[in-house]
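Yeah, one chain of the complex is gone here, protein chain that is, but the others are all in their spots.
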Amino acid sequence: MNRRVKMIVNGRPFELEAEPRRLLADFLREDASLYGTHLGCEHGVCGACTVLVDGEPVRSCLMLAVQADGAEVETVEGLADDGNLHPLQQAFSDHHALQCGFCTPGFLLTALYLLRERPDLDDEAEIREALSGNLCRCTGYKNIVDAVRDAAGRMREIRATEEG
Amino acid sequence: MKPPRFEYSAPTSVDEALEILGREEDATPIAGGQSLVPLLNMRMAKPSVIVDLNGVEGLDAVEADDGRVRIGAMVRQRRLETDAELRARVPLLFDAARHIAHVAIRTRGTVGGSLAHADPAAELPAAVAALDGRLVVRGPDGERAVAATDFFLGPLMSALDHGELLVAVEVDPSPPGTGSAFLEVARTHGAFALTAAGATVRLGADGAIAAAGLGLTGVGSIPYVPEWLDEVVVGEAPDASLFERVGARVGTEIKPYDDIHGSADYRRRAASVLTARALAAAAERSRNEVA
Partner (left out) sequence: MSWVGRRMRRREDGELLTGQGRFVGDLSRPGMAHAAFLRSPFPNARIDSIDVSAATAMPGVHAVLTGDDLPADLAPQPNTHLFGERETPYYALARGRVRYTGEPVAVVVADSPYIAEDARDEIVVDWEPLPSVGDVDRALDDGAPVVYDDLDWPDNVCATFEKEIGDVDRAFEEADLVVTERYRIQRQFACSLETRGVLAEWDANVNELTLWTSSQILHIARDLLAQVLGLPEHRIRVLVPRIGGGFGAKFHFYPEETAIALAARASGRPVRWVEDRMESFLATVHAREQRAEISMAALADGTITGVKGEIVGDMGAAMHTVGYGPLWLTSVMLTNVYEIPSARVRARAVVTNKTPLGSYRGWGQPQANFIVERTVDRLARELGIEREDLRRRNFIPPERLPRKSLHHTLDSGDYRACLDRALELLAERGWRQRQAELRASGRYVGIGISFYTENSALGPSRMLNEGGVQQGGYDIARVRVEPGGEVTVYTGICEMGQGITNALAQICADTLGIDPDQITVVTGDTSQVPYTGYGTGASRGAAVGGAAVARAATAVRAKVLRIAAHMLEANEHDLVIESGRIHVKGAPEPAVTMADVGRAAYIRAIELPEGEDPGIEEIRAFDPPQFAWPYGANIVVAEVDVETGEVSLLDYIYVHDCGTIINPTIVEGQIQGGVAQGIGAALFESLPYDEAGQPLFATFMQYVLPTAAELPSVVIEHQHTPSPNIPGGMKGVGEAGAIGSPAAVVAAIEDALSPFAVRINATPVTPATILELIADAAAQRREKVVAGA
């Protein structure tokens, strides 16, 4: 039996009927037309479908849409602010941290959470470990690691400016 | 890779959940879903009803007093990492949790889900067994506590009966001065353990070992805990040769399995090494704590 599912996605309310078995990823992609969340494995390993649910990263392929009822969801489409790239997105472009771009949304959301939790982050080994739940087949990760580290610095600067 | 059809029920109390689980032959509880949903997507699990525990009240609390720490089944694995107080009380759970997959899994994955799933390569079953923990099981006839060493019966098999729910795990808090370590070999960071060893060691004022615990995963169908550990190490000086002897004996007693990632023989050898190293690391931390 279908259930009514309500969630706030990137600040906008969505309310739809969903079969209980519908994966959150399919809800976001097919029902909310937010195709930026990509499905790379549907068994929780690749991380391409990572989104933030109530501020925490989850695999949207391992969560039922009905379980996100009432939640706030952030996807890659919500990162840029009025056409201005988020510092993470800008750093990814500056460092050539993406090639095919299929894994990129998952990396961005993972990194967004990481830098919210750990704004002081600068150590390469720590960044590598924190990103190890997202697979990339194109870049060899180096440029992604560099971009995340650089973005952490940029975000610290922005905060310092705002606070100063 | 899309789940088959199932009915979905979202009870708000344990009793309500138990009622549905008891009534439906093929009902499956879902906690964090990090093991169940992959099985659904692969269509290797086809439950008639999924009973979602995420809205059940009272399962996500951590309660602690001097005598015990009770961790609700729905406490997320991530909390084992981020809850400083819990870490101080049971450091081994912190050490073990960091090896469970990745953050985006641990934010959903629950303590109870991992224990009830009883995967022979999972971290928490070994850690809870090393801590001599008790699993609190509730069924239609009330609550019972099962020792961790009795709870795990085989690969994906536990002492949970049909219609029963794991509601919490209880462990004794590690006394001050306890050092812990959880060491793992996996093909890649966050992958399932080839084998892993979790250890606690507390050194006495005389520098000798006053207490120790040890649990291994990936070494057989259930976690391995050496019953003879106290006998062999308590009162002894925490030196490398002692820990290597323990490791060697562990290697002779475990019954690991072959898979495409490593032979049983490999697991045996790695488990011996990790045992010795984990005990040594835990002892070292205890020394630092005491100092």
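Here the chain labels run A and B in written order, and each chain numbers its own residues starting at 1.
Here is the rule we use: contacts are C-beta pairs under 8 Å (C-beta built on N, C-alpha and C of every residue); 3 or more make two chains touch, one makes a residue touch a chain.
The structure displayed is predicted, hence computed values, not measured ones.
Undergrad: With respect to the chain omitted from the figure, which of B:Val51, B:Met74, B:Leu194 or B:Ala280 is a touching residue?
TA: Considering the complete complex, B:Leu194 is the one touching the chain left out.
Undergrad: Taking the full complex into account, find the residue in B:Met42, B:Leu153 or B:Ala240 that is in contact with the omitted chain.
TA: B:Met42
Undergrad: Decide which residue listed in B:Arg70, B:Arg98, B:His261 or B:Arg287 touches the omitted chain of the complex.
TA: The one listed residue touching the chain not shown is B:His261.
Undergrad: Spell out, residue by residue, where the missing chain touches chain A.
TA: 19, 21-22, 29, 34-43, 45-46, 48, 75-77, 79-80, 85, 89, 92-94, 96, 98-105, 108, 127-129, 131-145
Undergrad: Touching residues of chain B against the unshown chain: what are they?
TA: Residues touching the hidden chain, for chain B, are 1-5, 38, 42-43, 185, 187-192, 194, 260-263, 266, 269-270, 273-274.
Keep this in mind: only the chains that are shown with their structure count from here on.
Undergrad: Where on chain B is chain A touching in the complex?
TA: Of all residues in chain B, those touching chain A are 1-8, 10, 33-34, 37-38, 40-42, 50, 52, 54, 78, 101-105, 107-108, 188-190.
Undergrad: Which chain A residues qualify as touching chain B in the complex?
TA: Interface residues on chain A, with respect to chain B: 1, 3, 19-21, 23, 26, 42-44, 47, 50, 56-59, 61-64, 66-67, 110, 113-114, 129-130, 132-133.
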